[in-house]
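Not every chain of the complex is shown here; the ones you see sit where they belong.
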């Protein structure tokens, strides 16, 4: 089986989507960042008291979705029509769970935009808490839903 | 304990590093992307035959390190002096292990640059293989080494 | 009354415009920069003799319109179809009056693009003349016309 991002000679290219239909598309990706219990306490109390880590990270994720085609070499630029990023503190990790949702009306899907938004959200949480906890770890970054376009609906199991 | 990225009122700011010494700094971050065995086979054979997924992803990671201050809201812009990204196919995952190393001669550390490079490398592998495998998962994204600057050497255990 | 850029929990998001019609839209914004009389003389003579401050500022404004979605966190990326920026020296300020006009065929308006173009035009005039006059002031930045889309025509009074 061949990868579509390479041509017959094995050279990378941006796949031709000129003839694909312009359809409504949505993708959802998730990620999490695990941290020490103390770090978790600082972050989850933060909004009201010491600084809104989750608010800053959410905004970074939303803005990153718009930079996806600049970051991922063979990604098509797309007119994004919606981005949202939910951050949920989860004491059982302990850490923060992230879900990013992106929509477009375009010729290719927005999985990469959703994954990029989730990843940069997690990286921004790391940045803001790294002075107190360098051992945080980001994981579970994956697509959970993709809808619209010829390849149909994909939902993670 | 307070987070340094917020001032006394809890407002986000870019921390003042004007008085920190300009020192030589290095950071190393790792990540991995897990995939189906078939996907692994396509990618690990790729360089010689069907397209150099790892080469494209490496370059994306290197370029992303230079965009870190654009992506992470409170990150300082830094004159990066070296970036390397190693990708190692690991049949036991199965998947690809990623290690990014970044150096600077500056007033703050480059953990975020190393983490961003590792993350975007992994995202680019996802992008190139997503047509054959949507269930790939990125994880284990963390700092493994940080050296230089006042806070001293950090090595992940 | 709630602000549309926040969801029910008060979290920022990029508003979903997926279901809005693609229509022809235009927005016009204005701004001015006030300066000392001597500075005004240098700038308004400039084109012919000492350097085209207004030409440089115009170009900066046009290019900034294209960067709007990168700068304004919750702004949608839009396929801009026209940008013009008029700069008119006004001895009665003394200073320069700026009007930026932006068009798109898209799902949201281009007020932010017009305001960004006008603002960056004014900032560029400041940059070029700051060696002779640090006390210049930018003001009167506002939307004067917005047309197209469901909310109808808006004209400043």
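As written, the chains take the letters A, B and C, and residue 1 is the first residue of each chain.
One rule holds for everything that comes next: a contact is a pair of C-beta atoms (placed from the backbone, for glycine too) under 8 Å apart; a residue touches a chain by one contact, two chains touch by 3 or more.
Just so it is clear, the structure is predicted and the values come from calculations on it, not from any experiment.
Oligomeric state of the entire complex in this file, given as copies of the one sequence with 3 shown: 6.
Heads up, the rule we're going with is that only the chains that are shown with their structure count from here on.
Spacing of chain A relative to chain B, judged by their CA centroids, is 15 angstrom.
As a whole-number value, the distance joining the C-alpha centres of chain A and chain C reads 31 Å.
Contacts with at least two other chains are made by no residue of chain C.
Remark: chain B residues 1-6, 10-12, 31, 38, 42, 46, 49-53, 56, 59-60, 63-64, 67, 70-75, 111-112, 115-116, 119-120, 122-124, 126-132, 134-143, 146, 154, 156-157 touch chain A in the complex.
Residue ranges on chain C touching chain A, taken from their complex, read 7, 11-18, 69-70, 73-74, 76-79, 106-107. On chain A, the positions that touch chain C within their shared complex are 24, 55, 58-59, 62-63, 65-67, 79-86, 103-105.
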